[in-house]
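With one protein chain withheld, the remaining protein chains of the complex are depicted in position.
Then we have chain A:
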């Protein structure tokens, strides 16, 4: 079963050093998961200041500078993993460095039918 781990933390609470350490640890975790065939994809995101939000109303695009909601913790990266069950996904989430600084939200991916028969 596939889960998305969404990583939220306050962008401003990271020092340069912490950022580096987190990056290295995260790379290692990704490699380990990848070797076991449990990683679908993962990436850090640029700062929330780079976010652009869009809504289409009556066929017209409304584009704004910034995230969809201003929050104290921002989405900073994600993992998509393929594991046995929620407990295994939570185990991975707990090993991620940002879990100690912010929040990791774990969401199951809605399974799509393999390939349409018709």
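Just so it is clear, contacts are C-beta pairs under 8 Å (C-beta built on N, C-alpha and C of every residue); 3 or more make two chains touch, one makes a residue touch a chain; residues count from 1.
To be clear about the criterion, contacts and distances are computed from a predicted model.
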- Item | Chain not present in the shown complex, as UniProt names it (candidates "RNA polymerase sigma factor", "Carbon-monoxide dehydrogenase small subunit", "C-type cytochrome" or "Putative transcriptional regulator") | "RNA polymerase sigma factor"
- Touch criterion as defined above, residue of A:24, A:47, A:72 or A:85 at the omitted chain: A:85
- Query: If the missing chain were put back, which residues of chain A would it touch?
  - Reply: 1, 84-87, 90, 106, 108, 113
